[in-house]
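For this depiction, one protein chain was excluded, whereas all remaining protein chains were kept in their positions.
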Amino acid sequence: MNHKRGFASDNNSGIHNKIIEAIQKANEGHCIAYGDDQFTETAVDRFKEHFGDDIDVYFLFTGTASNVLGLKALTRSFHSIICTEVSHLNVDECGAPENFLGTKLVIISSKDGKLRRSQIEPLLDVFGNEHRAQPKAISITQPTEMGTVYSIEEIKDLARLAHKNGMWFHMDGARIANAAASLGTDLKTITRDAGVDVLSLGGTKNGMMVGEAVVFFDKKISKDFKYIRKQGMQLGSKMRYLSAQFEAYLSDNLWLNNAKHANSMAKLLASELEKIAGITITQKVEANGVFAIIPQEHVKAIQKEYFFYVWIKEGPVVRLMTSWDTTEDDVIGFIKTLKKIMKN
Amino acid sequence: MNHKRGFASDNNSGIHNKIIEAIQKANEGHCIAYGDDQFTETAVDRFKEHFGDDIDVYFLFTGTASNVLGLKALTRSFHSIICTEVSHLNVDECGAPENFLGTKLVIISSKDGKLRRSQIEPLLDVFGNEHRAQPKAISITQPTEMGTVYSIEEIKDLARLAHKNGMWFHMDGARIANAAASLGTDLKTITRDAGVDVLSLGGTKNGMMVGEAVVFFDKKISKDFKYIRKQGMQLGSKMRYLSAQFEAYLSDNLWLNNAKHANSMAKLLASELEKIAGITITQKVEANGVFAIIPQEHVKAIQKEYFFYVWIKEGPVVRLMTSWDTTEDDVIGFIKTLKKIMKN
Amino acid sequence: MNHKRGFASDNNSGIHNKIIEAIQKANEGHCIAYGDDQFTETAVDRFKEHFGDDIDVYFLFTGTASNVLGLKALTRSFHSIICTEVSHLNVDECGAPENFLGTKLVIISSKDGKLRRSQIEPLLDVFGNEHRAQPKAISITQPTEMGTVYSIEEIKDLARLAHKNGMWFHMDGARIANAAASLGTDLKTITRDAGVDVLSLGGTKNGMMVGEAVVFFDKKISKDFKYIRKQGMQLGSKMRYLSAQFEAYLSDNLWLNNAKHANSMAKLLASELEKIAGITITQKVEANGVFAIIPQEHVKAIQKEYFFYVWIKEGPVVRLMTSWDTTEDDVIGFIKTLKKIMKN
Partner (left out) sequence: MNHKRGFASDNNSGIHNKIIEAIQKANEGHCIAYGDDQFTETAVDRFKEHFGDDIDVYFLFTGTASNVLGLKALTRSFHSIICTEVSHLNVDECGAPENFLGTKLVIISSKDGKLRRSQIEPLLDVFGNEHRAQPKAISITQPTEMGTVYSIEEIKDLARLAHKNGMWFHMDGARIANAAASLGTDLKTITRDAGVDVLSLGGTKNGMMVGEAVVFFDKKISKDFKYIRKQGMQLGSKMRYLSAQFEAYLSDNLWLNNAKHANSMAKLLASELEKIAGITITQKVEANGVFAIIPQEHVKAIQKEYFFYVWIKEGPVVRLMTSWDTTEDDVIGFIKTLKKIMKN
């Protein structure tokens, strides 16, 4: 069987029962396609409960699309977007930002996945120089791709820097639920209230079957987004089934409970790993990712039992992701296997 | 209730029970994301049973993406793509082909949705002229957007024209099942065997929740398609749920039975409409679409009971689509309503 | 010798002496590159004398770039641009508009090269429909590619239509001098005063060595154009030599005298052609182009003596362009040759 459980990615997890039920419940009769239906209306209402009435929200299929199309609403081709070298935008989208936006990404090195004001400021002296792409957006990932979480104050500081310089502030929130769970806040506090202009809100990794949302906190930005989504090949025809998932996801704290559980499994995993001699945790464990150095000679053997990815060759540093459906047994089994292989 | 049944679009239909079941069955444990899983392997095998072993197939989320990305494998920006003025590619993709491919669409007028050799030949004297975009693909829709179906010989003739002139032959098969059902053939006969190089095969309109496939009949064309899909923002993470749908869709003739049913409902609808004085069927009813002139003064009243779209203002010509879940009661109810409103 | 004179294109003509002199005069010492020099300042002043002080003007290298980049300031990728099927934009730019703008061109058929209000209005019911590219600019060519000239009232009518519908009005004025000469007006009357928002003003075809200008009549439109020009690969380093040409071109009526001469040679050519049995002038001769049917059997023989292009196969209709350096001897010689070959 290929259904092997592990820590490779939260994308390897399944669909939460409440999401499946929501899809089934929506499967009755006919519905106007492309979003002009009651399921979408209800799902949008749910977003408004979380983020305020005057938002604009659109459902898409992939996280890459959410980031790229959200940024398309903010930029023109002669602009540039500031992000980290480890950002999904830079590393894991096969050049989609450059291709679809036609813009330059300005890359800042980062060990822990965070952008810092002091790194951005020196890049801003190009404003007005026609030879240079013009910075127009700062994009951060929350939690970062390295499993760390920006504090509210860190977010606000970057938002202020962006806005002071006529730039937009974008957040890749593919795992935003895990950040909120980590910080003990609601979703609005660490996004809209902290100065975010456009948010990619992910559902797929946290219990949905498929579904990502782009949330705009200023309707002036989104006034043409319906065309951007359609031209971006992301307008779903049977929209009700995306919407029904989101409605369930944002109700009864499903998003939060799933994220809390994943985060707690990561904490457990990290605390058990720390007890093993020869293993070093390399990043703060603040969301649902654990980055750890595992002795090179044992990597292959462990991967055979529990698959995961080597994230950085030097070390090697491996990435271990927990998810909403990770069990304590998964963690304990993994730790046992590790100990056995490492003869620890 | 907004669940009102009607003939607006086969996109308004629901999900077939076997598809829902397939999603549920796939929802067990963990699975490697992005397609390296057994459900995807099985679904690809199903495609091979239909089209031959040496194909390459990729799953995507939208029909627009299937067309655009499939054509991206065939063209560079200085090429052009020949299609009809009523094609989905030209009319209903908000400029996605131009934007994502950077290519010119060369538009040919067509009343019945079909391209004809005699219209294409005069456009081919631009080869080698650097001032002109270079024709590189002919794209047809089968069945056409006007509900007509190309005969096998018509397809072969266009394929020969394309290949003779160094062009590729692309088919938008968003409703290809309805064409096969109409012609009484299997899927391969009217695609690969007729000279098609790349096929968009739609699932969503015919009983799936979401899922479109791009099928390549020459692996040389598709060798870089995995990058095109990812950069095209269409690589699904929890791929197993797309794949499981396709596996069910292509098994036990589900695709065919659904299409046959939709087609037969269209025939029934057309035959009933023809009996009503003042209504004229304007296109051959060969698949699941009926185009008919309905007296202008009754359109609004009828739309209130059964929603549909006015396709061409002059007439007006309305489009009535049946789907896999259209019932005889739907047709009879609609006809009754029509007669009542038209006092026929 | 390959320097054979003829009527193939005004692009085949040479450089006017005053332009060469201007280049030489500018060739002294050092000058800041990229336009921050006195020659550019003076040339811009010359444009302001013609078009008003509150314009913004940029110099580029090719007519294709002038059209495409000017339109880039007006549109985003989900927009569309309305133009004729015979427009340079559609026919002679190898798909550059689609590629660089990512927008759809909406093509209107036209025998005489002119757009008409009645053809545009039916296309405007797509506003707000997310499946359709949104019309954002009307682009006309003045004089048209068929040698005809829009009257001032015709221009104003299209401008009103554009502006009433929230669209911009763009003019490809690759030969705008010939139109002004034809109408007996200054340059401003038939552009800015008639409602044009952005003008491509050509210099190359009318006596310059190389140089096209994009003129903006509303600085809000052009505020980012310096980045668009640079990203569009059209920012010349030794700008002074472009600017010096424009300064000479727009001084002492050089632009006008050259255009008047070319137009008068076209009139002479047409009047002589009309006298020849078997030749039919197919378009009004209002600028420097003559379109005429010449018997198919004589085309090759005539082309050997005086090269020209067959513009439309049916006829065949040939295009004969005069230029600022066409002489009466050129016309007389051509007519003689024609008569000899046609035994007329």
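By written order: A, B and C. Residues from 1 in each chain.
Everything that follows uses one rule, which is that contacts are C-beta pairs under 8 Å (C-beta built on N, C-alpha and C of every residue); 3 or more make two chains touch, one makes a residue touch a chain.
Keep in mind that what you see is a predicted model, and the values were worked out from it rather than measured.
Considering C:Lys205, C:His261 or C:Arg319, the position touching the chain not shown turns out to be C:Lys205 (whole complex).
Residue C:Ala96 is the one among C:Ile55, C:Cys83 or C:Ala96 that touches the chain not shown. Of A:Asp92, A:Asp112, A:Asp218 or A:Glu305, it is A:Asp92 that touches the chain left out of the display. Counting over the whole complex, subunit C has residues 2-6, 8-9, 11-15, 20, 23-24, 27-34, 37-38, 61-65, 68-69, 93-96, 99-100, 204-205, 209-210, 227, 230-238, 241-242, 307, 325 touching the chain that is not drawn. Within subunit A, the residues in touch with the undisplayed chain are 77-80, 91-95, 98-100, 102-105, 107, 122, 125, 130-133, 313.
For subunit B, the residues in touch with the chain missing from this view are 34, 76-78, 102, 130-131, 133-134, 224, 226-231, 235.
The working rule: only the chains that are shown with their structure count from here on.
With centres defined as mean CA coordinates, subunit C is found 50 Å away from subunit A.
One simple way to say how far apart two chains are is to compare their mean CA positions; for subunit A and subunit B this gives 33 Å. Computed from the mean C-alpha positions, the centre of subunit B lies at a distance of 42 Å from the centre of subunit C. Shared interface positions of subunit C, defined as residues touching 2 or more other chains, are 77-78, 102, 130-131, 133.
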